[in-house]
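What you see is the complex with one protein chain gone and the rest in place.
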Amino acid sequence: MSAFLTSIGYQHWVLPALLVIPLAGALVIWVHGAVTRPRCAPGGDEVATGVAAAPRGWALATFAIEFVVSLGLWWSFDPGNTGWQSVVDWSWIPMWGIRFTLGIDGIAVMMVLLTTLIMLLAVGGSWTSIRARTHSYYALLLVLTAGMLGVFLALDLFLFYVMWEVMLVPMYFIIGIWGGERRIYASLKFFLYTMVGSMLMLAAIVYLGLAARDPATGLPNFNYDWILQHALVGSTTAKWLFGAFFLAFAVKVPMFPFHTWLPDAHVEAPTAGSVVLASIMLKLGTFGFIRLAVPLFPAAAMSPTIRSIILLLAVIGIVYGALVSLVQPDFKKLVAYSSVSHLGFVMLGIFALTVQSVQGALMVMINHGISTGALFFLIGMIYERRHTRLIDDYGGIARVVPMFAAMLTIVTFSSIGVPGTNGFVGEFLVLIGSFRTEPVFALVATTVVIISAAYLLWAIQRILFNSLDKPENEHVPDLNKRELAVLIPLVACIVWLGVYPAPVLRRMEGAATKFVSQVDARRDAMVTADAQSAPEVQP
Amino acid sequence: MQTLGMPHGTLSLFYIFHFYLFGLIGVISALLFVTRKSPVAAALWLVSTMFCLAAMYILLDAQFIGAVQVLVYAGAIMVVFLFVIMLLNLGQGEGIDVRGVGWKIVAGAIGLGILAQVFALTRAKTPVNLTLPQGYAAEQVAQHGAVAPIAAPLFNEYLLAFEVTSILLLAAIVGAVLLGKQKEARDVA
Amino acid sequence: MLPEALFFSAVLFVIGVFGVLIRRNAIIVFMCVELMLNAVNLTFIAFAQVYGVAGQVFVFFVMTVAAAEAAVGLAIIIALFRHRQTVNLQNINLLKG
Partner (left out) sequence: MLPLLQAAAAGTHPLQGTAASWLWAVPLLPFLGFLINGAFSIVSAYHAGPADPTLAHGDGHGDRHGTHDEEHGAHGDDHHQVKRHPFAMLTSIVGPGVLLLSFILTAAIFFAMHGAGEIATPFIQRYFSWMPVGDLKLDAAFQLDQLSMMMMLVITGVGTLIHFFSVGYMQDDPGYPRYFAYLNLFVFFMLLLVLGANFPVMFIGWEGVGTCSYLLIGFWFSDKANADAGKKAFIVNRIGDFGFLIAMFLLFANLGTLDFDAVRAASTSLQFGGALVTAICLFLFLGCAGKSAQIPLYVWLPDAMAGPTPVSALIHAATMVTAGVYLIARTGFLFSIAPVAQIVVVMIGALTAIFAASIGLKQWDIKKVLAYSTVSQLGYMFVGVGSGAYVAGVFHLVTHAFFKALLFLGSGSVIFAMHEAYHHTGSHEDAQDMRNMGGLRAYMPWTWALMWIATLAISGVPPFAGFFSKDEILGGVFARAQHSTIADAHLFGISGSAWLYFAYLLGIVAAFMTATYMTRMMIYTFHGPNRTGDKEREHLHDAPWIMTGPLLVLGILTLAGGWINIPEFARFLGPVGALERWLDPVVGASTQRVIAGAAETSPGLEYGLVGLAVLIAIGGIAYAATRLDPKSLVPKREAVPEEGFEKVLLDKYYVDEIYDAAVVTPVVGTSRGLLWRGVDAGLIDGLAVNGSALFARFVGWIGSQLQSGQLGTYAWVLVIGVLCVLGAVTIR
């Protein structure tokens, strides 16, 4: 396989191709829509009239190509090499020293594969549930993909920021146009929350780019590696800059107490929107911590006070999210709050800073993408049938929809973290790793294994089990083949990653170990440098 | 109308006298302009100020601009103003047109304040290395006439701006006609 | 003659400001603005004598713009008058937020 990939020069074109393919697909769909759309009938049922066939078909094809192309990374990626791979480095805006640099490490590979898989399935999840303005919808979905992949791939901080914003806008429209009743409030909240953080991040990126300016030409330089080595800032400045990054990423994660946009956004977004939001966009926050915030400012991030505060917030988020999930009447909101809890594990893992906890955090990121994505798909499917998300409107439907019940049960077990499913691997690694450095926090976080079982089992009991006492639930049709095709890959991943996660762990190991050792080493180096009062570089 | 090669301190008394004369008349006319209740009277006093300014331009070696000032401002623009005043029959002025004494005092105080600050600011030194030799402008006029010195940059360096200005004027004409006609158009509709 | 010209320019400008502040008739306020423009023109001309003819070119442009402005402004005033039967600024508050 890898010989074949080498023979077609895969390494050299794959990353730009991953960005170009969805954009090209979006362009095709948009042009097609502009040319063929009937102008006079907006808001009609485009699935019934057949208008939706072209855009969703195009989108499916594009995402399928994208997925197949990205799949090569699984083999072409060399786990033994801890540097950047498949790098492309093109000049972009030379007068500001901005370059178009893409590259991957083990973490990015997994995130890219997760993204392409989830997006492919998201088309299946939107197949009949999106019935209006389908051309715009699928085009936006494709642009969103390009933005998210761009964030994972970018090795230039400015490019990172641009991609960060690129993905924000389509999501805003997806929630705002195809969302539920309170979609405007939700989309605005989502947008403003994220913007507040990202504006500060832009300022910090510009500062860093200037601080790392090339001594020969005087041009700013936004290259990640370059900044990592050359943007030496004083400890106070570093704390402010870290704060800016922290806010941007903490909102995205979302960490307690910046999480309240999430339940609203999840509840109001259409199914695919919720899936993308939960599976991928939340990961961008934690990915930002691993890629930027912590490695760039190890001394600030790992200073005892800041670290304790972040760990505390993470653990509060873990417990708080779980407890609040317990009492949600709306299943989508329940899952949204459970995301707060799960992402708290990721933060705990990153900041506990052991190889196990970081690897665990990465696994939780992947697992949460799969399990919560599947949960949102399932909610969307049952919502399509019954038009309600309230848990109390269901009851006993396992007998009517056995396949749905089986799927929901498996996914729930994964989300609870039953061993043998992927959920366990991530949680276990995070906790066992954190326990070495932060036993108290890990101890508190571990209590969530109890609460998570309580809220999810209670919820699925009220949906699937108990007596079938509502007449409107008696004629709900079971999952169809398309829906099964969406869910089965996810369930397969759930079992695979639970039983045999070693291939994934091995691919991420280099990056995770590098992260830990680098941060550890540079934390100490910076502390010593600070003690010698290193001259501060003024931008 | 500076004598060639004459240093600043040696300007003719005639010249200085006229400069101050027109300046004073301009200021007095302006004061009268802002205090007249009748719009027509005010407009006429403004015309007077414009003329004085034109004269000062000429004294400052900008003969062409002085001429244009008379033609465009004192002539065209002010005539339009007067025309509008008369068209709208505003000649008598309205009772509440001018604000009360209190307002005037405060406004005067503000005006004096700004004046004082402007004077304070103009103490700054002008950059000497950019300064042209004394009487250079007059020399230019003497050598190339009143129009050529200004025409050269206008049609070379500032050609684009010049052309844009022409479009601006066209737009203004169209805009003015449209605005003026609007009422009738709406009535018809 | 630079200081003298600047002095007169400043005085005229301030008189224009004074007029804008105390008058309520739209046309007169408009004329006050014209006066301020002229005051600035004087400055340009005065500096043109010292720094080169570009100042005069500026004045030329200012005049053109002023002419255009006068045409449109007066047209607006006429339209306004037709609509409201007054040019008193106190009675006109279309810009109220």
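As written, the chain order gives the labels A, B and C, with residue 1 at the start of each chain.
Here is the rule we use: a contact is a pair of C-beta atoms (placed from the backbone, for glycine too) under 8 Å apart; a residue touches a chain by one contact, two chains touch by 3 or more.
Every value quoted in this text rests on a predicted model; they were computed, and no experiment measured them.
Undergrad: Where does the absent chain touch, in terms of which shown chains it meets?
TA: In the entire complex, chains touched by the missing one are A, B, C.
Undergrad: Tell me which residue among A:Met1, A:Ile184, A:Ala203 or A:Val327 touches the hidden chain in the full complex.
TA: A:Val327
Undergrad: Out of C:Leu21, C:Leu35, C:Val50 or C:Ala70, point to the residue that touches the absent chain in the complete complex.
TA: C:Leu21
Undergrad: Among A:Gly57, A:Pro94 or A:Pro257, which residue is in contact with the omitted chain in the full complex?
TA: Considering the complete complex, A:Pro257 is the one touching the chain left out.
Undergrad: Which residue numbers on subunit C touch the omitted chain?
TA: 17, 20-21, 24, 26, 29, 89-90, 92-97
Undergrad: Suppose we count only contacts with the excluded chain; which residues of subunit A make the list?
TA: Looking at subunit A, the ones touching the missing chain are residues 47-48, 128-129, 131, 189, 193, 257, 259-261, 320, 323-324, 326-328, 354-356, 359-360, 381, 384-387, 396, 398-403, 406, 409, 413, 418-420, 424-425, 428-429, 431-433, 435-436, 439, 442-443, 446-447, 449-450, 453-454, 457-458, 461, 464-468, 472, 474-475, 477-483, 499-502, 505-506, 509, 513.
Undergrad: Which parts of subunit B are in contact with the chain that was left out?
TA: Touching the missing chain: residues 110, 113-114, 117-118, 120-121.
Basically, only the chains that are shown with their structure count from here on.
Undergrad: Just how far, in Å, is the C-alpha centre of subunit B from the one of subunit A?
TA: Distance between chain centres, rounded to whole Å: 65 Å.
Undergrad: When the C-alpha atoms of subunit A and subunit C are each averaged to a single point, how far apart are the two points in Å?
TA: 59
Undergrad: Where on subunit C does subunit B make contact in their complex?
TA: The contact residues of subunit C facing subunit B are 1, 3-8, 10-19, 21-25, 27-28, 30-32, 34-35, 38, 41-42, 45-46, 48-54, 56-57, 59-61, 63-72, 74-79, 81-83, 87-88, 90.
Undergrad: So in the complex, the part of subunit B that touches subunit C is made up of which residues?
TA: Those in contact with subunit C are residues 8, 11, 16, 19-20, 23, 26-27, 30-31, 33-34, 39, 42-43, 46, 49-50, 53, 56-57, 59-62, 64-65, 68-69, 72-73, 76-77, 80-81, 84-85, 87-88, 90, 93-94, 96-99, 103-104, 107-108, 110-112, 114-115, 118-119, 122, 126, 130-132, 137, 140, 149-150, 152-154, 157-158, 161, 165, 168-169, 171-173, 175-180, 182-183.
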